[in-house]
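Omission of a single protein chain aside, the complex is shown with its protein chains in their original locations.
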Amino acid sequence: MLKRLRERISLTDVFMWAVGAFLLYIIIRGSIATLVLGKYSARQWFDIAVSGLAQGSIYALIALGYTLVYGVLRMINFAHSEVFMGGAFTGYFAADYLNQIGQLQSQPVLSLLIVFTVSILTSVGISVLLERIAYRPLRRAPRLVPLITAIGASFVLQYVFRGFFGSQFKSYPEVDALQGNFTLMGDFTIGKIEVLVIISAAVLMLVLYTYVQRTKTGKAMRAVSEDKDVAALMGINVDAIIVRTFMLGAAMAGAAGVLYALMFRNVQFFMGFFPGIKAFTAAVLGGIGNIPGAMLGGIFLGLFESIGPSLFLDGLGIPAPYQMKDAIAFTMLVLVLIFRPTGILGERLATKKA
Amino acid sequence: MAVETLSKTKAPSAVPATMDFNWKTAGRIGFIGGILAVLVSVIGMVETFDGRDIIGGVISMGQTVVVALIFATAFMAADRSSKTSPLFHILGGGLSGLISAVMLALFVWVSQLVNLREIFVNVSPSLIAILTFDKELPAELSAAVIQLLLTGLVLGVVAGVLRAAPIKIRNIIFSGMLWVVAIGLLGELIRTLVTGRAIEDQVAWVLGGRLEKGLSVNGAVSIFIFASLLSFISQTFGARIGKEVQTRRAALPATTQRILNGVILLVVFLVLWQLPQYLGLYLSDVANTVGLYILMGLGLNIVVGFAGLLDLGYVAFFAIGAYVMGVATSSAVGDGRGQILFSLNWTFWEALPLAILVALFAGILLGIPVLKMRGDYLAIVTLGFGEIIRIMALSDYLKPNIGGAQGIVGIQPIILAGQNLSNPISLFHVVLIACVIVGFVAWRLRDSRVGRAWKAIREDEDVAAAMGINLVSTKLLAFGAGAAFSGLAGAIFASKLTSIQPGSFSFIVSINILALIIIGGMGSIPGVLVGALALVALPELLREFAEFRLLVYGVVLVMMMLYKPEGLLPEETHKAELHEDENIPAESHA
Partner (left out) sequence: MTSTLIAKGVTKRFGGLVAVNNLDFEIPEKSISSIIGPNGAGKTTFFNCITGFYNPEEGTILFDGHEIQGLAPDRVTRLGASRTYQNIRLFANMTAIENVLVGQHPQMKNGFFDAVFRTPRFNREEKAAVEEARRLLRFVGLRGMGDTLARNLPYGAQRRLEIARALANKPKLLLLDEPTAGMNPNETGELTAFIRDLRDTLGITILLIEHDMRVVMGISEQITVLDYGSKIAEGKPTDIQSNPSVIEAYLGRGAASGLKSAKQTTKEPS
C-alpha cells in the first residue's frame, strides 16, 4: 500500500503542497494578528476595499482582452498591455486638448465620451494592426512563436510611443465634476471617480457579455473558439471573426486605459506592463477563455492585492507592506496555476494528450 | 490583394505576358516604406543618429537610416512589380521610391503647417532640417520638396536597376555598400584603436582624422572598391576553395581532424587572450559586458534552446548570483544611512562557489512549480518569479540584509595572488575563462543523453515522457544548469562593479538575453556569440543606439519569428549514423 502511494505521489507535489500550506498559514496568521491588533478602523477597511474594487474592475476590463484572444487563438497576447497603454495615451491628448479649450470642465459628460471614443479607437487600431502584421502569419506556428512575437511587439509599441511622446509621465487633467466623495452612511465615503470606474466597467462588461452571447458575431466567436476548422466549414469567415475578437478586447482595454488614467492621473509609455500582467493573472484566475471568469478574476485580484498587504503582511510586522503589492499578485498567479490551472470558473477540460 | 485583383482583371484580356507590370504592389510597398521612414523620423531615431557621420559631411547615420528604408522597400517593390521585364523592375523601384519620398514630403509640409512638436516631442526643427537638406524653411519649402522627391526617385531607380542587374553584380555592389556603412559606423572605434600606433596615418587617410566625423570621401570610395573586389573574388573562387578545403579536411583521419580543430580553437583562444592589450580600457569593458551576456545566453540557451522552456524570469538567477556575492564579500552591508549592519568579508573565491550553488538551488526551487505548466503559462509565471525577486530586493523588509533600493556597496574586487583582477583588462581574462568553461559544458551536454532528453522534451513533452524520460529531473536539470551559469555571471558582475542595485536586474535583462539567443538561433551555441555581438556589443559601441535598444530588440524578436525563426546560425544537427565506412546513398534503401 505504502509503496503504491510512493510511486504515485512525487516529491515535487509534496513540496508544492507544503509551500501552499505555508503561504496559507502566513495569510491566516497575519490576518489574525492584524485584526487582533485592530490597526485599521472599519472605515479604513472600507476605503481599501473600494479602491481595490475599482482597480479590480479595470483589471477585469483588460483581462477580457486576454481571455477573448486566448479563446479564439490559444495564445497569450502579451502586447495587449500596450493596447491599453496606447488608448490611455491618446485619451490623454484628447483630454488635455478639451481641458485647454475649457470643454472638459463645462461639458464633462460629453468630453469624457469624446475621450473614451478617441482612446477606444486608438486601441482598436493598434490591435488590428498587431493582428494583421504580427499574429496572422503565425496562425499555424508552434505555440511559443506567437508568444515571442507578442513580447517583441509589446516592446516595439512601448518604444514607439516613447519615441512619439517622450518618456516623462504626463498628468491627466482633473475633471472637477469627478472630484470629491459621495457620503454613504456616517463617515463611510466613496470617491466619485471610483464610482465612475466601477459603474462604467460594469456597464461595459455587461454590453460585451450580451454581445458575445446574443449577437451573430458573438456566436461565431464562440464557434471559432471551439474549433476553427469546423467553424470555417460552417461558412464562418474565421479571419474576420478573429479580427473582431481583437477589436472587442481592444475596445475594453481602451476604455480601461481612460478609467485607469482618471484614477491614477498619470500616463507613460511603460504604464501598461504591470496592469497587463495582472490582468492576465486575473484572466487565468477566472479560467482563461471564460468571459465571466475574467470579470470575476479581475475583481477578486483587485480586492486581494489591495486588502492583502494591510491584512496579512502588516500583522506580521513587515515594514512598508504596500511595496509587496505586486509580489502578492504574482504569488497568486503562481499559486492558481499550480493548484487550479483551470481557474475559478474554468471547467476541467479533458486535455487530449495522445 | 492587389496581386489578386490585378491578375483577375488581366486574365481574360489578351495582354502579352511581358506586360506584367504590377504597379499597385510597387505603390503599396512604397507607401509602407514611406510610413516607416516617417515613423523613424517621428520617434527621434533620425535626429539622434544624425550625430554620427558615415561619410564625413556627406551622409550621416540618421540619413542613412531613412535612405536604407526607402532603398530596401524600393528594392522589394522592384522585385515584386514584375517577373520578367528589367524595365518594369526599374519602373517599380522608381515608383516605390517616389511614393516613399512623397510621404516624407507630406510629413515635412504638415510640420510647417501645424506645430507637431506639442504632441510628438521629437519633431524638432533640426529633424526637419535633416530631412530637407538644411534648406531655409518655409521660404525654400518647394525646393526642398522637389529635392526630396528627386532623391526618392533616384534611390528607387537605383534599387530597380540593381534588381534588374545580374545577381553577381548586385551582390558585389551590395557588399561594397554594406562595408562602407559598417566601417563608417565603427570608424570612431577603429580610430581610437589605432591611436598612437604605427598605422595611425594610413587609417586616418581612409577613415578621416581623429577630429573628423565619419569616413573621408576617398576613404569611402576605396573601401567600396576594396570590398567589391573582395566580394567578386570570393564569389568567383570562394565556393570552389571552400569545397576544396572541406573535402581535403574530410579526407583526413578522424584523430587528425580532432587535433586540427583543437589547434584552431587554441589559436583563437590565444588571440582572444591577448586582445585586451589592444582594446584598451573602454573596449575591454565593453567586451566584458558582452562576455557576461554570453555567459547568461549560454545558460538560457540550455533552458530555452535545448529544453524549450521559455523562461522570462531568467534575470532572477543573475540577481541571485550578484546578491550572494555582494552579501558575502561586502565590507559594509548598510541600512543606507551610513550605519554598517554587518560584513562577512569573504573573498571572491570563497563566495563564488556559494553564489553558483545558491543560484543553482534557486533554479531548481523555482523550477518545481512550473514543471507541469505548458509553454506560454510557464513564460508568464517565470516572468512573475523574476519580478517577485526584484520586488523583494527593493523592499524595506529585506533591507537590513540586502540593502533595499540602495543595494550593496563595497563588494570585494576579484583578487588573485595579490593582484586585483577587477580592472577591465584583467577581468577580461576571468570572463573569457568563464565563457570557455561554460561553453564547453554546454557543448558537451548538447550531444549527450541529457541533451537528447532536453531536445525530446522541447519537441514533444508527452512523447518524451512515454520514451521513459523522467520529466521532473530532466527539466530541473535544465533549470538548474541554466541558473548556475547565470549565477556565475551575476557573481562576476557584482565584483566587476563592486556595487549593485536592484535596478540592474529588471525584466528587460531577461528580454535582452532572450533576444540574443533568438537572433543567433535557439539551441545554437555559436548563435549565442553572434547574438551577443549583435545585440550587446553594437549598442554599447554606438551610444546613440542606447535609447532605441529595446525598440530594436522588439523588432528583432518580431522579424526573426516572422521570417527566420531558426535564427541566423541555426542549431546544427549532429551526424551520427553515417561514418566513413558506410557511406551508402539513401535512395538504395528507401
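When the chains are written out, they are named A and B in that same order, and each has its own residue count from 1.
The definition used in the following text is that a contact is a pair of C-beta atoms (placed from the backbone, for glycine too) under 8 Å apart; a residue touches a chain by one contact, two chains touch by 3 or more.
Owing to the predicted nature of the structure, the values given are computational and were not obtained by experimental measurement.
Colleague: For the chain that's not shown, point to the residue among B:Ala332, B:Ile425 or B:Val441 touching it.
Modeller: Here the residue in touch with the unshown chain is B:Val441.
Colleague: Among B:Glu118, B:Glu136, B:Glu244 or B:Asp460, which residue is in contact with the omitted chain in the full complex?
Modeller: B:Asp460
Colleague: Of B:Ala159, B:Leu421 or B:Val450, which one is in contact with the hidden chain?
Modeller: In the complete complex, the chain left out is touched by residue B:Val450.
Colleague: List the residues of subunit A that touch the chain left out of this view.
Modeller: 4, 7-8, 10, 347-348, 350, 353-354
Colleague: Applying the definition given at the start, please give the residues of subunit B touching the unseen chain.
Modeller: Touching the missing chain: residues 440-441, 444-445, 448-453, 455-456, 459-460, 462-471, 477, 481, 573-578, 584-586, 588-590.
Keep this in mind: only the chains that are shown with their structure count from here on.
Colleague: Quick one: in the complex, what on subunit B touches subunit A?
Modeller: Listed in rising order, the residues are 39, 42-45, 119-122, 308, 310, 312, 368-369, 371-377, 379-381, 383-385, 387-388, 391-392, 394-397, 399, 462, 466, 472, 507, 511, 514-515, 518, 548, 550-551, 553-558, 561-562, 565.
Colleague: Taking the touch rule as given, give the residues of subunit A at its contact with subunit B in the complex, in rising order.
Modeller: For subunit A paired with subunit B, touching residues are 10, 12, 15-16, 19, 75-76, 93, 134, 137-138, 141, 143-149, 151-160, 162-166, 273, 277, 280-281, 284, 318-320, 323-324, 326-327, 330-331, 333-334, 337-338, 341, 353-354.
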